[in-house]
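Excluded from the complex is one protein chain; the other protein chains are retained at their positions.
Lettered A, B and C in written order, each chain numbered from 1.
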Amino acid sequence: MTTKIVLAGPRGRMGSEAIRMIKNEPSFELIACIDRINNGKKLNEVKEAATLEVPIYEDPVCCFEENEVDVFLDLTIPKVGYEHTKIALERKIKSVVGTSGFTETQIAELNEISDANGVGCILAPNFAIGAILMMQFAQKAAKYFKNVEIIEKHHDQKLDAPSGTAMKTIEMIQEVRESFKQGHPEEYETVEGSRGGEIDGLHVHSVRLPGLVAHQEVIFGGPGQTLTISHDSINRESFMDGIRFSIEHVLTINKFIYGLENIINHQ
Amino acid sequence: MTTKIVLAGPRGRMGSEAIRMIKNEPSFELIACIDRINNGKKLNEVKEAATLEVPIYEDPVCCFEENEVDVFLDLTIPKVGYEHTKIALERKIKSVVGTSGFTETQIAELNEISDANGVGCILAPNFAIGAILMMQFAQKAAKYFKNVEIIEKHHDQKLDAPSGTAMKTIEMIQEVRESFKQGHPEEYETVEGSRGGEIDGLHVHSVRLPGLVAHQEVIFGGPGQTLTISHDSINRESFMDGIRFSIEHVLTINKFIYGLENIINHQ
Amino acid sequence: MTTKIVLAGPRGRMGSEAIRMIKNEPSFELIACIDRINNGKKLNEVKEAATLEVPIYEDPVCCFEENEVDVFLDLTIPKVGYEHTKIALERKIKSVVGTSGFTETQIAELNEISDANGVGCILAPNFAIGAILMMQFAQKAAKYFKNVEIIEKHHDQKLDAPSGTAMKTIEMIQEVRESFKQGHPEEYETVEGSRGGEIDGLHVHSVRLPGLVAHQEVIFGGPGQTLTISHDSINRESFMDGIRFSIEHVLTINKFIYGLENIINHQ
Partner (left out) sequence: MTTKIVLAGPRGRMGSEAIRMIKNEPSFELIACIDRINNGKKLNEVKEAATLEVPIYEDPVCCFEENEVDVFLDLTIPKVGYEHTKIALERKIKSVVGTSGFTETQIAELNEISDANGVGCILAPNFAIGAILMMQFAQKAAKYFKNVEIIEKHHDQKLDAPSGTAMKTIEMIQEVRESFKQGHPEEYETVEGSRGGEIDGLHVHSVRLPGLVAHQEVIFGGPGQTLTISHDSINRESFMDGIRFSIEHVLTINKFIYGLENIINHQ
């Protein structure tokens, strides 16, 4: 059985990736797009790469009335995305929202509409499923290995160190790991900083080089062995697996979920 | 509170590592050893490296009667280990058994004694906790990434390829992943075998070089990202974290468990 | 002292990267562009991202006459690039040509003009300096380690395996390494192909996964140690370091050089 999808935001970078992803997934079918321009045209008339004869609607109400929709996918901007999703949920159309930048009030309102109508909705600011798995695995491994160091590597235009993902990983590890000073008690640096940043005795190292994008290794060490969990992300396409999974998952739920981490490995 | 431990097999390679591990773990205390020779001596009289004044017993019964034991740890050989463990369990002493090579009958008997007495016992042929976590994480990740390849690397004296761990990892991935032919449908090899071994469309590569010991990488790929789970093992010490964890865990159970994978991440 | 550069092909993908590279290199200055359209305009009028007031010429002769040029950089297409470079060399302007697809006759002619005029010219179909260094280092290491395996990893849309770079690396290793059957003499595969492709006893493994771009590891193993040389390329920008180096190097030569590998580590 095919999942019939309506996409809002087909011209954006994320939307373009999503069109490709839906096309490559045999169980998905793109049946319509919502776009503030190009009303009445077909997708292949307005997008060079598209080969799909998919109708474009300016009016979401009209789109949802004329089509039988399984899942609505919004990849637009908060203002528009909020309106679209509200309309979809009120029509009991399950929704996946990858638009980031919603206010807390907007999130609360969508949550309410979703729950009131008993219609599944997944809203996530970050769909990089690999990064979420890396953090979850790191937390699990930390129960068994108390020695862990993190090396995160990013392009040299990044201003802050350590990265947000590294800090979030450390927080998740801290939830299960007692504070413990790693390394030899008498270790010393001949070059200051070489042992990296230290949080609760755990060390974190930030590499910045041109040619890198966004990478992280979490290395656990025990006598005679190391266990390493690494995530490498090279572009926005990295969100597509998370969106694909959310489309499949939203079909099975009838409530509101915020954050991909709350459906990954939570069965 | 300290966990009082009796160790059988202090002179073996595993036993030596265990003595070191127990010494380094503040919450553990080695209170006696069982050894078929050296009865009545202290551990520091018979082991060069040992600094501990720990009495050695030839007779396990005598050892268990004269001491208040929290956990009995057996790292001997099947024949002796079976006897020791039986005696310990009958005295309601929780046991961790790292001896490998038991017959199925022996395992079944120890299981029965353990359950009948309601006394916790963990018997495991493999205590490499990192390898078990790698396999469990790989299985979890396979739910979200259908594209995966395995690279396992071993020393060049290994006869069989792929390794047993690689095959077990693939089996665990197969439990959650539908058969799926990876790579481009029209891909071709100009050098036969370069795309590796194929099982259900999943590829496995075996590297053999001097200077390697036992290593495995499981690489999951999705658009724009890869997630890699690696385990590197350099010697027998790699069993110590699993033994440490089992000693802690056996205190909390009152039944028989076979295989470390059944207590790792099963809370 | 600043190197004054004229760039042909400013609107292409490579040209755009080159403009950025020149801007970031304090010793380089972009003084003019050659482009078949936009004659008489400034670069910042026709390129959104450009902030440089650089004049654009349709006629290369005119461009070379009106400016004092240190190095001419061509990143166009063979037909046009051949004409440009010929004109530059005849005016004794040192040239770096990154345009690929020249015929052997064209290359021979440019070689002749360059040598006849005693003016330096570097023509290279591949400016990925990191890949060239990887191959050169691999060749050097192969003199000391006879055990080597190659793992190359590419995106899953690649048709052929092993990659061209892997095959070229193997050729370069073969020049210094005697044929030698690696691994245990009695090793066997339980899954066919798992030991990879074999050339002269050396094994090569091709991984294909979405999320990868172009990666290669050359692993040398000897007792107790491994030496690994890896190259990771994520996009066309990877040619910029080679172009930058060639611009610096062409200033020091007065002959024709084909292929970056002939100036890297050949001092």
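In this section, contacts are C-beta pairs under 8 Å (C-beta built on N, C-alpha and C of every residue); 3 or more make two chains touch, one makes a residue touch a chain.
Treat the numbers as computed from the prediction; the structure is a model and nothing was measured.
If you put the hidden chain back, the residue from C:F28, C:Y82, C:F102 or C:F239 that touches it is C:F239. Among A:I151, A:A214 or A:I257, the one in contact with the hidden chain is A:I151.
Although one chain is not displayed, its contacts with subunit C can still be listed: residues 17, 21, 128-131, 133-134, 137, 140-141, 144-145, 220, 222-241, 245, 264-265.
Within the complete assembly, residues 147-149, 151, 153, 156-162, 167, 182-184, 186-199, 203-212, 219-226 of subunit A touch the chain that is not shown.
Subunit B residues in contact with the hidden partner, per the touch definition given at the top, are 211, 213, 232, 234, 237-238.
Here is the rule we go by: only the chains that are shown with their structure count from here on.
The leading chain pair by number of C-beta pairs in contact is B-C.
Superposition of subunit A on subunit C using C-alpha atoms only gives a rotation of 180 degrees, nearest 5.
Seen from the C-alpha centroid of subunit C, the farthest chain centroid is that of B. Between subunit B and subunit C, the centres computed from C-alpha atoms are 49 Å apart.
In terms of their C-alpha centroids, the spacing between subunit A and subunit B amounts to 35 Å. In subunit C, 211 are the positions where the chain touches two or more neighbouring chains simultaneously.
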